[in-house]
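Missing here: one protein chain of the complex. Every other protein chain is in place.
Residue numbering begins at 1 within each chain, and the chains themselves are lettered A and B in the order written.
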Amino acid sequence: MSDQKQERVGVYVCHCGTNIAGTVDVVDVANWAAEKLKHQGVIIAREYKFMCSSLGQELIEKDIKELGLTRVVVAACSPHLHEKTFRTAAKNAGLNPYLVELASIREQVSWVHTDKVVATAKSKAVVSGAVSRVIENRALDEIKVPINPNTLIVGGGVAGIQSALEIANAGFHVYLVEREPSIGGHMAQFDKTFPTLDCSACILTPRMVEAGTHPNITLLTWSEVTNVAGYVGNFHVTIKKKARFVNEELCTGCGICQEKCPKKVIDDVYEAGLGYRKTVYTPFAQAVPNFPVMDKENCTYFIKGTCKACEKFCPTNAIDFAQQDQMLNIDVGNIILATGYDLFDARRVSNYGYGRLPNVFTSLEFERLSNAAGPTSGNIVLRDGKTMPKSVGIIHCVGSRDKNFNNYCSTICCMQGLKFAHLVHERTGATVYNFYIDMRTAYKAYDEFYQRVLEEGTLFVRGKVAEVTDAARNDREKGKLIIQCEDTLAGKQRRIPVDMVILSSGLQPRKDAKEVGKLFGISCSMDGWFTEKHPKLDPVATMTEGIYIVGCAQGPKDIPSSVAQGAAASARVLDKILQKEVSLEPIKASINKEACSGCRICNGLCPFNAIAFIADDMVSDINPALCQGCGTCVAACPAGAISGTGFSDAQIMAQIDGLLLKNLEIGNY
Amino acid sequence: MKPKFAMYWAASCGGCEIAVLNTHEKILDVDANFDVVFWPVAMDAKYKDVEAMEDGSILLTLFNGSIRNDENEHIAKLLRRKSKLLVAFGSCACEGCIPGLANLSPVGDIVHTAFNTITTDNPHGIYPRTSYDVPEGELHIPTLAKALRPLEQVVDVDYYMPGCPPESHQIAAVIDLVVKVVKGEAELPPKGATIGVGDSTVCDECPRARNVKMIKEFTRIQDIAPVDPTLCILEQGVPCNGPATRSGCNARCPQAGAQCIGCYGPAEGVMDYGARLITAFSSVIDATTPEEIDHILDGIPDPTGQVYRFNLAGSLMKANKSAWEKA
Partner (left out) sequence: MTDDTFEPTIIGFTCNWCSYRASDLAGTARMKYAPNVRLIRLMCSGRLDPTFVLRALSGGADGVMITGCHPGECHYIEQNYKALRRFLLLRRVLTGLGIEPERVKLVWASAAEGAKFAAEATAFVEEIRKLGPLNWGKADSGQQTVDHEEPSTVHRPSSEVEVPA
């Protein structure tokens, strides 16, 4: 195919100690390549103990310089391990790094096969494929792009707040976008936090205030990201700032409008449906920012055209019924997603009776019940609003570790169940039963908390609850909720009558996680959590450069881990900002405009919106900055008008032929 | 002395010859500038006359038709030897065309179908034999090959001119070019080039409006009513081969209200025409589950015929497995 001048190819076969040489006759492979692939341009083939060692690399560098190699094949380990090493070696010797090809004969041959003859034969085929391919490789230059120092953080829960503060404190600007009226996330709803039982508001509020007043943080609440274009270092983001109907310039946050508003509605978000709010409201007293928002759907003025009580009483004339949604365009270099979780909907486990049996509560409802600032002022009472329960059953793993719902463990529910047990015990003196499958109290000071709750006299029943019912079988059960369960330690069925049941519901991905992922160009796992770049070694980065995930958006976790991730992602972002520019892999697709027919087949194929149709010329065009190099459009263009660097048709076709040993001068081996 | 010109008709329908005649007075240029030495459809000629010519003495040979039997092969080799420039003329010579669809079946089945189906009146079940003794001696008819081959699979080809048949305005343009070359006024294109074509695909010349295509159902053109005369046919759910087919015909079929069926063959540099259509059609399918996708694909009843109608013999696979397996 490359018919001009013949390339000068060097082949280097690594022993990797005995890792390769133990199963592959490396000397034979090298000799074979030298002889059988000579006509293709192989002018030297060597084997060496450790090619990746500095001596091994020097061997290649020396040959490049002295023998004038124009292509290099290293038959060794996976390219994911040492491609960079050998590319750098080539670069040091003055050869373009993309003219080096790795043939994996360790992960793909010696480690997975046992028969030496077969393994050696396969190694030859793999080397032959790499030689044919490398000849078709073309020199490529890394692409450098400058990094915009601003950062976008989506979601103002504890994780997002942490990220924002870290970056802002380091002196760089942050846009913190939160879709609710206030930042704070789930943590703002809790009374106490395990395992230390410190007051949630006491530790979170100062952080929220700091974020709200930080000169380097632009806080955009009641806002959502609607469009993301661009790539690492250069994202262009469109944010919809929903109309609050309150002028933020004029509002002092005095709260008179809330007071005067005559219309009350059930607060399904912050109060988990247990309490009320007005139609002009801040979700809670410590809300940041403290400007209210108006709930247009429920506002009497918007429905009936009269009322305007808030407007009448507002001392600063901040109420503005004519306010419109605003679209803001910002440019940022990096994006952190901290969108958190949704609570598992306990109604789905119908046998636990939530929504049907009044005194079955969800975990979030209980958080509000036990919260001193909550609808009952912290009194733990039944649905009637006054009766204190004498016995309480707490059911763990609701919706988690269950084939029918979510397979995963929600991580926090055991600890949360223990926290609830402690609070019930402390505030009501009721008898508390905890029903668990396994008690999971890993991490610092968690098991100690479990011991403490045990000592307080909470009763533990190991076994999955089959049913919660109000169908009494005897007087003892009459008027109670009966928890039917197998006690797997005692090996018998139990029916335990209680006054109140709390469901320790699991965490699940936000219901719009898939769309949000798509908007930002990242993927979700099968369960729906955002996928990290590497589960162990790169837990806050994603496959899309410049996009990070923190907190529960990445998977269920507690507050300390959410905060740690928030800080970790900030460190990654700061690292990027300080580098001032990033290099991008020069693997890109491009369209030959002469050959493009404007059929528009490719137009719907790029998830990064890199392909645009230029109506004036009736051709399509690829923005190299947006192209991530997947090659889908290259493979799709029916006119053959799209080509891709690094993985060109010629390279792959040559590798196929090489692997099939069609490139040999004389017969088969 | 005028340079010599030849044209031959191998396995093909004859439309290509008609297309040449369809160039009207342009044909006179051929006569004016060339000495026509061999053109069986237009003048009397004998193979032995060609055999007697000096090698390389014919300047230009337009070879139409593909190689189906040993006679085709013999003449292809003969004309190759005698000609300076051998042009694969028309889709059959370039890529096998409709006759190449016979490669979907073993040759025995083809003969059987031709001589022994209800559409054939062959009460005595007579089958042809390749040689037969008669009092005057042994008679021969050409032997069929296992499969049909385009010209380039048998001899070296200098230029390709696709089309079923090549459009007359393209033929005229090529005649003009050759005349100029003969007069020393123009240069020949590089060897191996495809001539008389555009540099893109049919959509490039198609006047129909198009959008991002999302197809929930494939259908036949006769099953949609009314067909939107201004909108891309593929977008209306009819598999149009235009996106993958070499331009040059002025989008004749879509202009006339029908989908392109692909007679101009693949675009420049394309290795397999059918693969390009596979990607084209699958790219516009708006479905994600295998069941949904399969359901939509059911709308293309003969996928192999759809994507290889003109190109099977020239494709990477060349023929159905049964055609080459049975030897």
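Some points to look at:
In this section, a residue touches a chain if its C-beta (ideal position, glycine included) is under 8 Å from a C-beta of that chain, and two chains touch if they have at least 3 such contacts.
Predicted, not measured: the structure shown is a model, and the values here were computed from it.
For the chain that is not shown, the touched chains among those present are A, B, taking the whole complex. Between the chain not shown and the residues B:V37, B:M53, B:I67 or B:L234, the one that touches is B:I67.
Contact with the undisplayed chain is limited, among B:M1, B:I118 or B:V134, to B:V134.
Of the candidate positions B:T61, B:S83, B:N103 or B:T245, contact with the unshown chain belongs to B:N103. Per the touch definition above, the residue from A:L99, A:A318 or A:A636 contacting the chain not shown is A:A636.
Mapped onto chain B, the footprint of the missing chain covers residues 67, 69-70, 73, 103-109, 111-112, 116, 124-130, 132, 134-135, 143-149, 153-154, 271-272, 274-276, 278-279, 281-283, 285, 287-288, 290, 293-294, 297, 300, 302-305, 307-308, 313, 315-327. Residue-level contact of chain A with the missing chain is found at 78-80, 104, 106-109, 111-115, 118-119, 122, 125-126, 129, 517-518, 521-526, 531, 535, 543, 587, 605, 607-608, 628-632, 634-636, 644, 646-647, 649, 652-653, 655-657, 659-662.
In this text, only the chains that are shown with their structure count from here on.
On chain A, the positions that touch chain B within their shared complex are 594-605, 613, 618, 635-641, 649, 653. Across the complex, chain B meets chain A through its residues 199-204, 210-214, 232, 234, 242-244, 247, 266-271, 276-277, 279-280, 283-284.
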